[in-house]
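Working notes for the structure below.
Note that one protein chain of the assembly has been removed; the remaining protein chains are unaltered in position.
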Amino acid sequence: MDIMIKIFYAIISIIVATVYGLTLGGIVRKIYARAHGRFGPPVWQPFLDIIKTHGKRVSISHGIMFYLGPVFRFAGGLGTYLFIPVIFGSAIFSNFSIAGDLLLVMYFIFFGQLGMALGAGEGGHPYSPIGIARGLSQMTSFEVPFALSVIAIAIQYNTLNITTIVAAQQGGITNWTLFTNPLAVIAAMISLLGMNMHSPFSIVLAPQEIPIGPPIEMNSSFLATLQTNRGLFAAAKLVLFMNLYFGGATNLLIMVIKTFLIYMFSVFVGAAFPRFRPEQSMRFFLKWPTIIGIVAIIFIAYF
Amino acid sequence: MIFALILGFALLLIGIYGMLSQKNLIKIVIGFSIVDTGVHIIIVSIGYLRNRTAPILNSVVDLGKAAQQVVDPIPSVLVLTAIVIGLAVTALMLTFVVELYKKRNSLSIDDYQELKW
Partner (left out) sequence: MVNPIYIIILSLLAGFLLSIFDKGGRKLSLTVFYSVLTFNVFVIADWFYRFAILGVSTLTINTAGFSAPLSINLQLGMLESFVLLFANLAGLLSAIYLIKKFKESKISSLILYLILIMGVNGLVMTRDLFNMFVFLEILSISTFALTILTKNKKSLSAGFKYMIAGGVASTFFLLGVIFVYYFSGNLNLEFISSNDFTNYGLIGVFLLAIGIFIELKPFPANGWALDVYESVNSGIVAIIAVVNSAAIIFVLYKILPLLPTVYLSVFTGMGIVTYIFSNLVGIRQSNPKRLLGYSSVAQMGLLAASLFYTTKLGVSQNISFLIAGGIFINHFIAKALLFWIAGIVKKNNIKDWSVLRNNIPLLILFGISLLALSGLPPFPGFWAKWEMVKVFVGSKYYIGLSAILVGSLLEAFYLFRWFGYTTKNKLNKETMEQVQFSQIFPIIVFVLILFFTSFWIMTNVYSLNYFNYLPLVAIFGMFLISFLRSKVKAIISIAAVVLYGYFLFPLGMSIQLLFGIIFIIGSGIVIISTINRKNTGKGFYGFLLMMIFGMGNLIIAESFLAFFINWEFMTIAAYLLILRGKRAKIPAIVFITFSLAGAYFILAGFGYMPNIANNGAIINTIGTIKIPLMAMILMIIGFLVKSASFGAHIWIPGAYAEAEDDVTPFFSSMFSKTGIFGIILLAISFIKQTPDFDLFYWLGWLGAISAIVGAFLATFQEDVKKLMAYSSMSQLGYIIVSISLLSHLGWISGLYLTLNHFMFKAMIFIAIAGVIYRTGTRQMYKMGGLIKKMPLSFITVLIGIIAISGVPPLSGFGSKWLLYNSLIEKGWFLQAGVFFFASAVSFLYLYRMIHSIFLGQMKYEHQNIKESPIWYLIPQVIFIIGIMAISMYPNLIIQPLNTIVGNYFNSSIVIDGYNVTSSLGYWNGNMVMYVTMGVFAVPLILLLLINGRTQTVKQFNIVYAAERPESPQTTHFAHNMFSHYYKALGGLTKPRIQSFWNYVSEGTNSLAGLFRQIYSGNGQTYILHIILYIVAIYFIMGV
């Protein structure tokens, strides 16, 4: 019975996060459009997109793995989200965080990426693997500063338990990791730019080069699944960052505000910079953010 | 007898010098022979004791005091054997030289260095 309640809560939590994530996506498109001097689509455009792609008459599959790719991707988003306690102290939004700690979340992110990569790969279109190769490569490079930053906060709080980390940051803004361990936050925020794949790190979807890259063969419901996941997954990542670096949230409103602001960081950077070439992107992450991460660790561990 | 010893060593060195400086196979063998002779002289000189007679038990030697009156006989005996052996080696060397000459029509040691490294 306990587990049923848990699942019920989880469903609520997921729906909230998905809706929020998709709305966020809409807002971002609007912002980009304004930055480009366009009017831009309505904020609810992502929802329209999902409905529209679902409604396609033709649905084409290239094989079982192709079919499962979006499923993997969505499962990855769901799982990542479910292993994060979203709102500190809330039973509804604590999800399944009892199953594992921060490491589980970090590695579960890969679940969706790997599955999607496999599914897209079976599509047989060369742009998919090109995009994936770029994406994986970039992932390895931004993962370094992020991992260093996570290690730094693991040292700082002596735990990998997200709830405990959030708890440690309660009681005033100065308790946030942002202020207690600024170097780690800088490293992580830079890697967040890569994770969110806005310019200058938009080498995976790269519309002008390899039109949307991995999902190029995805259509109808497959694409709709991916689009849904995009919202959820964005929300999950932002919540994770909020929990680790910005004191977490004790209610939904604070969560929305904080994650929105965190997201705006990469949006503003994205609107202002042109795209890197793949190797430039990788080099970038492996240089300064990595050094900042190392310094953060050394600083927190030995001083 | 120190002179003989020096002579022996001198011959030894001359022989070695000859072996090292002469290109002609026969001359090398001669060099070897000179080394041999030098060694033989050294052997004999080592056994020599001043004012003593040859180690032959004849009327000159008093049988009871033979050990005090004769030179050490052993080196003399050894040298005989060594000479024989030296002869055999020299002869064999010369045989090889002849055979080599038959094969290649040359007596220069420089012509026999295909085997190397």
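In order of appearance the chains are A and B, and numbering begins at 1 in each one.
Heads up, the rule we're going with is that contacts are C-beta pairs under 8 Å (C-beta built on N, C-alpha and C of every residue); 3 or more make two chains touch, one makes a residue touch a chain.
All of these numbers come straight from a predicted model, not from anything done at the bench.
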Omitted chain - touching chains that are shown: A, B
Options A:A17, A:V86, A:A154 or A:A188, residue touching the unrepresented chain: A:A154
Residue touching the undisplayed chain, where the options are A:L48, A:L103, A:I173 or A:A272: A:L103
Sole contact to the chain not displayed, among B:L7, B:A66 or B:A82: B:A82
Options A:P46, A:G79 or A:P200, residue touching the unrepresented chain: A:G79
Interface with the unshown chain - residue positions in chain B: 12, 16, 19-20, 23, 25, 28, 32, 35-36, 39, 42-43, 46, 74-75, 78, 81-82, 85, 88-89, 92-93, 96-97, 99-100, 103-104, 109-110, 112-117
Residue numbers in chain A that touch the chain omitted from display: 7, 54, 57-65, 67-68, 70-72, 74-75, 78-79, 82-83, 96, 98-104, 107-108, 110-111, 113-114, 117-118, 121-126, 128-130, 132-134, 136-137, 139-141, 143-144, 147-148, 151-152, 154-155, 158-161, 216-217, 220-222, 225, 277-280, 282-283, 286, 293-294, 297, 301
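Here is the rule we go by: only the chains that are shown with their structure count from here on.
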Approximate Å spacing (C-alpha centroids) for the pair chain A, chain B: 98
